[in-house]
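Here the complex is missing a single protein chain, while all its other protein chains stay put.
By written order: A, B and C. Residues from 1 in each chain.
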Amino acid sequence: MKTKSRFLRAPVEPFTVEADAPAGDLLARMEKISFQGRNLATARRIWEKMLGADCTIFLGMAGALSAGGLRMVVAYLIAHRYVDCLVSTGANLYHDLHETRGRHHFIGSPHEDDAKLQGEHIDRVYDTYASEDEFCENDEWIAEFALTLERRPYTSREFLYRLGEYLWQQTGQEGILTNAYRANVPIFCPAIADSSIGMGLSQARHRDATAGLIDVVGDILESANIVIRHPRTASVVLGGGTPKNFINQASVQAEFFDDRVGGHRYALQIVTDVPHFGGASGSSLEEARSWGKLATDAEQVTVHADATIAMPLLVSALAASARDTLAARKPMTFELSGPTMAVNGRPFPTARFEAR
Amino acid sequence: MKTKSRFLRAPVEPFTVEADAPAGDLLARMEKISFQGRNLATARRIWEKMLGADCTIFLGMAGALSAGGLRMVVAYLIAHRYVDCLVSTGANLYHDLHETRGRHHFIGSPHEDDAKLQGEHIDRVYDTYASEDEFCENDEWIAEFALTLERRPYTSREFLYRLGEYLWQQTGQEGILTNAYRANVPIFCPAIADSSIGMGLSQARHRDATAGLIDVVGDILESANIVIRHPRTASVVLGGGTPKNFINQASVQAEFFDDRVGGHRYALQIVTDVPHFGGASGSSLEEARSWGKLATDAEQVTVHADATIAMPLLVSALAASARDTLAARKPMTFELSGPTMAVNGRPFPTARFEAR
Amino acid sequence: MKTKSRFLRAPVEPFTVEADAPAGDLLARMEKISFQGRNLATARRIWEKMLGADCTIFLGMAGALSAGGLRMVVAYLIAHRYVDCLVSTGANLYHDLHETRGRHHFIGSPHEDDAKLQGEHIDRVYDTYASEDEFCENDEWIAEFALTLERRPYTSREFLYRLGEYLWQQTGQEGILTNAYRANVPIFCPAIADSSIGMGLSQARHRDATAGLIDVVGDILESANIVIRHPRTASVVLGGGTPKNFINQASVQAEFFDDRVGGHRYALQIVTDVPHFGGASGSSLEEARSWGKLATDAEQVTVHADATIAMPLLVSALAASARDTLAARKPMTFELSGPTMAVNGRPFPTARFEAR
Partner (left out) sequence: MKTKSRFLRAPVEPFTVEADAPAGDLLARMEKISFQGRNLATARRIWEKMLGADCTIFLGMAGALSAGGLRMVVAYLIAHRYVDCLVSTGANLYHDLHETRGRHHFIGSPHEDDAKLQGEHIDRVYDTYASEDEFCENDEWIAEFALTLERRPYTSREFLYRLGEYLWQQTGQEGILTNAYRANVPIFCPAIADSSIGMGLSQARHRDATAGLIDVVGDILESANIVIRHPRTASVVLGGGTPKNFINQASVQAEFFDDRVGGHRYALQIVTDVPHFGGASGSSLEEARSWGKLATDAEQVTVHADATIAMPLLVSALAASARDTLAARKPMTFELSGPTMAVNGRPFPTARFEAR
C-alpha cells in the first residue's frame, strides 16, 4: 500500500461515552474530534501553555456574563491568577456588584410579555430578570461612593480598584470586583460611560459638578505600560466588544514605543460573532496578525460557542490540569491603590508611556 | 419590604468552579445559570423525562457529526435505547460506514490550501480530512452490496437494516449502522439520494438497470405508522436538515389518520441555525406548535450550540443520571428484516397507513 | 513618496446616496465597498459571466423561499433561462404549487401565540402563515394526480415535469413548476420524501399499493449525465441543504465517469449558515475545491445574506445588465416527458451513466 499523505496522519478518534466523566477527561477526548469541540479542548491546552510561559495574561469580558451566572468563574480566575489583568464592559462589573451586594438576577423566560415585565419594573436580559428598583438603588450607591473620592480624574483602573475595596469593606463577599481588589489584579473598563456604573457616576456629577471624572485616556497609557514592562503577553477573550479591542490596542500602542513588543504570544477567544460582516467582535485571530496584535507564530484558537456552555467545562478542566503549572507561576505583582500604578514594586512614569 | 414579583422567585446561582467536576455535576449547576448553558442543562432533564414517559423517541442527525467524531455517541444512544428510531442524512451514515470499515477521518486545518488538498485527493470538511480514494472504494463496496439485494424497491429503512447487517458480518465493529442493526432500531434516510450512499446505489444501477431502487415514499408510511402504533412520541434533533422535518412530518402525517396523535410530547434540539431567515433547520419549537408537530403543552428546549461541544457533555451526564430510568424503560421492539416492518410482534399493514 | 504596496491598489469607494437609484446602479457602486455588500455585487458579475460562458447553470433552492415570496423570482429565472436545471427542496415546490393553485401564504408575526394559531389550523413559517386545511387539500390533490400516473418508478425529475404539466393544464398560471414545464427545465428533488409532496405521494400509496414510487437513485444518474454531456457547469445556490450538495454531487459523480469534468467553473451561493460548525449548508466554496466540486480556478463568491433581501436586488439588476448576454445565450434543450430524458435531441442511456 502506498504511503499516506502527510495530511492524513492524525485520525479523528470518535468520542466514546463514559458515564459522568470528569471535565478534564471530556476535554482530553474532545481534542481528538472536530469543529468547535476540538477548539474548546485546544483552548484548554493553550491556556495551560500561557500559564507556564512567563506571560502577562489579559482577560476580556463582554456579553451578559455576570448576569448570566459566570461571575464567580471570573472571580475564581482572578483570585487564583489564571489571569493578570481584566478588561470588562461596565455591565459585567455592575451586575457583579449587584450580586456582591446581596441582590440577585433571576431565572426567566425569553418569551415573557415585556410590557408586563415593564409594568412590574423588571428588566429582562434574554432569559434572565432583574429588579429595576434594585438597579436604581445600586446607581445611588455608586453615586454616593463616587462622592467619597477625591475631586480629580481617576483612571477606570484606579476607580474600580477603589470600588472593589469599598465593596469588600461593605460586604466581605467574593466577586469579580472584590477578588480583583484583594488579588491586586487591575481592571480596565474603557467604555465605563456606557453602563450603569457610568450612570451612577453621572448622578454623582449631578450632585457635585466636580465629581465623577474618569480618565479613560489614562487607561490607555497604563494598559500599554503593562505590556511594555513585560513584553510577553497572552489574551483570553470572552465575547468581543470593547474589551477585545482594548487588549489588542494595548499591545499595538506598546509596540509603538517599544519594538520588543510583537503582539500576544498566545490567544484564545470564545465568541458567537462571525468574521464576515467585518466587525471587530467577530474578527479572526488570523486577521489580528496583520495588525501585529498577535505574534505571527502565536498559538491561538477561536471557539465559536456561548461562554455559558464553554466556560464551565473549560475552567473546571483547567482547574485540575493546570494545578502544578499554576503553583509554579510567578506572575507580576501590581500596586493599584494610587493614581500611578506600579508593577513589581516599580511605578510607571506619570502620564507617559514607559518608552525605552 | 414589599413582596417580590412572581417573576423574581428563582435566582440565578453563579457557577462555581470545582476542579475536574464530573459531567452530571457540571450540568446540574449550569441549570441555575442563563442562556445556552441553562438550555443545555434543561436538555438533559427533558431527555430524562422522555426516557421515563413511555414515549417513542426519534433522533434526528444532520451536519457532519460522524466525520466530526460523534458517531460512537450516536451508536451508544442506539445500543442502550436512549432513542428508538434514527433519522439521518446519508452523509452521517456513510461516514459511519467508512470508519466501521476501518478507515479514518483525519485532524486537519480550516486554513489549508484546498488546491493542494485536491491535488492529493483529500476531501476537507472544515477542519477534518478524508481520503477521496478510500471514499471511492466505499462507493464501490456499497454498489456491490446493493447488487446482492433482491430486485425490488426497498424502503431506506429496510435497505439500511440490511446494510448494517452486512457491515456487521464483514467487520464485527460497533458503529451507528451496526449498532442499529443489532438493537433492531430503524434508521430512515429520506434524502438518501443526496449522499455517497446514493452514489453507491447509482453505481449498482449503472451495472444492473434493475438494482438500487429505494422507496422513500414507503418510508413516509412506515414512519407515520410508528407514531400511529403508539401515539406518544418525543423528538431529539441534532442540527436541522431533512431529519428534523421528517420526524415532524411523521407526526403530522400520522395525525391525519389518527386523531389521538397530537404532536411530540417532548422535544429538544441542538442547533446552530437561527429562526429569523425562515428556514426549517433553524425554526423554533414554538413555531412547531402551530403545525401540531409539537403538543401545545410539550416540554421542549432549543440549545444553540455546536453538537461537538454539547453532546459529549450532555450524553456523559445523561448516561449517569438516567441509568435507573433507562433500566426500567420498556421500549417498543421492532422487526426490521423484511419489506414490512413489525412493532411489538405485530406487522404494519402493507403499503397503508394504519388508520383506525 | 515610496511606492505603494501591491495590496493597496484598489481603494474602497464610499457608497454615495442617490435618491431612488436603480438596482443595477446600486450594485455597481456596492462592488467598490466591503463585506457582504461587495460580495452581492460580485455575485451579479459572476452570474453574468456564467451566462456568457457556455455553461450549464444549476440553481439550488432551500429555505422557505416560495412561502416567503421569492417563487416568481425563481419562475422568472427559469422562464428566461438564467438557469438550466433546478434542484429544490420539496417544500419550495409544494408552496409554489399552493400559490399556483390560487391559494396564498399570509403576512404574519413571529411573536403570535402558536397555540392560538394551532387552534385555528394555521401553520406558521417564522412571520408567514398558511391554512392547514388548504395544505391538506393540496396533499389530496397531489395524491389524486399521482394516481393518474403509470405504475412504475418515476425519477423526481420525470414526476415533477408531469406535475408541472398537470398544474399548467389545470391553472394556466405561472410559477416554478409550471414555468419549468413550459421551458423544459428539469427539476430534481432529491429529498422529495421529506416534504408535503412526499406526503401526497404516500396518500396515493395508501389507496393503491403500486402508486407513488419515486426513483431518487435514478435522479443521481440523470443529474450526473447532464454534467457529462456538457462538462462545463456553474452553480447558483440559495440556502444550502440537499440542493447544494446534490448539485455538487452531480459534478463529483460525473467526474468518476468522465475525466473531462473538473468541477463547476463558476459558483455563487447566498447563505446564512456559517462554515465553522462543519455542516454542508454553511461550507465554504474554498472547501468545495478540495473535493473537486469546484474547479481550482473557478470564479466564485459567497454572499452571507437572507435571500429575501439579496435576490430582489440581485435579480432586478441582472435582468437589465445581462440582457444582451442572455439574448445571445444558447442553452442546451431538454426533453423531459419520458422516463429517459434527452439533451439536445439525444437521449441519455437508460439506467446508466454516459461513460465515455
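Heads up, the rule we're going with is that contacts are C-beta pairs under 8 Å (C-beta built on N, C-alpha and C of every residue); 3 or more make two chains touch, one makes a residue touch a chain.
Please read all numbers here as calculations on a predicted model, not as lab measurements.
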In the full complex, the chain left out is in contact with A, B, C
In the whole complex, of C:His105, C:Arg157, C:Arg265 or C:Arg329, the residue touching the missing chain would be C:His105
Please identify which residue in A:Ile57, A:Ile220 or A:Met341 touches the non-displayed chain. A:Ile220
Contacting the left-out chain: of C:Ile122, C:Leu149 or C:Met341, that is C:Ile122
For subunit B, which positions touch the chain that isn't shown here? 34-36, 274, 276-278, 304
Using the document's contact rule, name the residues of subunit A that touch the chain not shown here. 62-64, 67-68, 91, 110, 114-115, 117-118, 122-128, 132, 136, 139, 153, 190-195, 198-199, 201-202, 205-206, 209, 212-221, 224, 239, 241-242, 245-246, 249, 252-253, 256, 272-281, 283, 286-292, 296, 306, 308, 350-353, 355
Interface residues of subunit C (partner: the chain not displayed): 5, 7-26, 29-30, 32-38, 40, 64, 67-73, 76, 99, 104-108, 111-112, 117, 120-122, 125-129, 131, 286, 304-306, 308-313, 315-317, 319-321, 323
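We adopt the following convention: only the chains that are shown with their structure count from here on.
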Looking at CA centres, what chain is most distant from subunit B? A
Averaging only over C-alpha atoms, locate the centres of subunit A and subunit C and give their separation in whole Å. 45
Could you please state the distance in Å, as a whole number, between where the Cα atoms of subunit B are centred and where those of subunit C are centred? 27
Multi-partner residues of subunit A (at least 2 other chains): 34-36, 304
